[in-house]
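Left out: one protein chain. Kept in place: all the others.
Showing subunit A:
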Amino acid sequence: MAKLCIEGVSKAFGEKQVLSDINLTAESGEFVALLGPSGCGKTTLLNTISGILRSDAGRVLVDGRDIGGLPVEKRNIGMVFQNYALFDHMSVGQNLAYGLKIRRESREEIRKKVSEALEMVRLPGTEKRRISSLSGGEQQRVALARAIILRPDILLLDEPLSALDKNIREQMQFEIKRIQKETGITTVFVTHDQGEALAMADKIAIMRGGEIVEEGKPQDIYVRPESYFAASFLGTNNLIRGTYDAAGRRMAAGELFLPLERRDFQDGQEVAAAIKEEYVHITKPGNGLSGVLTEKLFLGQLVRMKVSVAGHELKAVAMEKEARELLVGETVGVELEHIQAFAVQ
């Protein structure tokens, strides 16, 4: 249990600035996700926390103590790598015991801790198994157990689920979340998968081009993103460009007028609006705006639709039973919720 503070961390590889002035805090026991497209610097940031890379500037504080000058092995930071980085020439038990042996713990203690850790990741009794005999999901669990067995101050997870099948991945999301809550270890999790970040994190920091664009709780950042990048990165969006009409407190995009919550725009300023597909509600004609249903795609539980409103085509998604009576080509009512507007640079 420790608080992690990253203050003004920068890193360049040659000419290329990979991290610029990163500030991030993870409270004690908090699960923070670093979310961003590949190449945004999120793994580099993780490596500067672990000490695998040295930052050019800035400080990394654990409970107020600057660990920037310490070598990797003195930082007490656990890490799970994308490829798990297990030691193939050792058994599962030997992998888990590796760090405990370095700490010169007694044989009894090691045996007990290894057995407990395997219990925690739901692989009890697998001490003698060879790494090559494990499935991807099992290797993932062993890697996690090996990291948490040392009770590190901070746990770093580098895209730990990206190599797994979809089903196992969803299962592991719950598992990692559960283990993190049980152990209470402050965790930083790197991912490019918004679903993972939203499902698992207490706080999400969205990164782009070596900077943190926005951070906040998953619900807040999803429903009310403050930046255009965050809005477009999370969820499936309808993006509409137009101009701000200060008198009407709305945005005009051709024939379509959208009321905006945000009012800090100039009259006539170019703005962009993002509306998530699930906030486009298609109903009986007469409600809200008038549109024509142009496409309907049956997905089982859900139905994905396209509706034409005042010359704009909007994507919408609804539960199958709610949309059952809507037919393609019919006139429908369209209600829009949570319209997020941003100034266009």
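Observations on the structure shown:
One rule holds in what follows: a contact is a pair of C-beta atoms (placed from the backbone, for glycine too) under 8 Å apart; a residue touches a chain by one contact, two chains touch by 3 or more; residues count from 1.
Heads up, the rule we're going with is that contacts and distances are computed from a predicted model.
One chain of this complex is left out of the view, and of "Metapyrocatechase", "acetyl-CoA carboxytransferase", "Iron complex transport system ATP-binding protein" or "ABC transporter permease", the protein name its UniProt record gives is "ABC transporter permease". Among the residues A:C5, A:L61 or A:A85, only A:A85 touches the chain that is left out of the figure. Only one of A:M1, A:V72 or A:V344 touches the chain withheld from this view, namely A:V72. Set against the missing chain, the residues A:I102, A:L297, A:M319 or A:V344 yield one that touches it, A:I102. Although one chain is not drawn, its touching partners on subunit A can still be listed: residues 50-52, 71-73, 75, 77-79, 81-83, 85-89, 98-99, 102-103, 146-147, 150.
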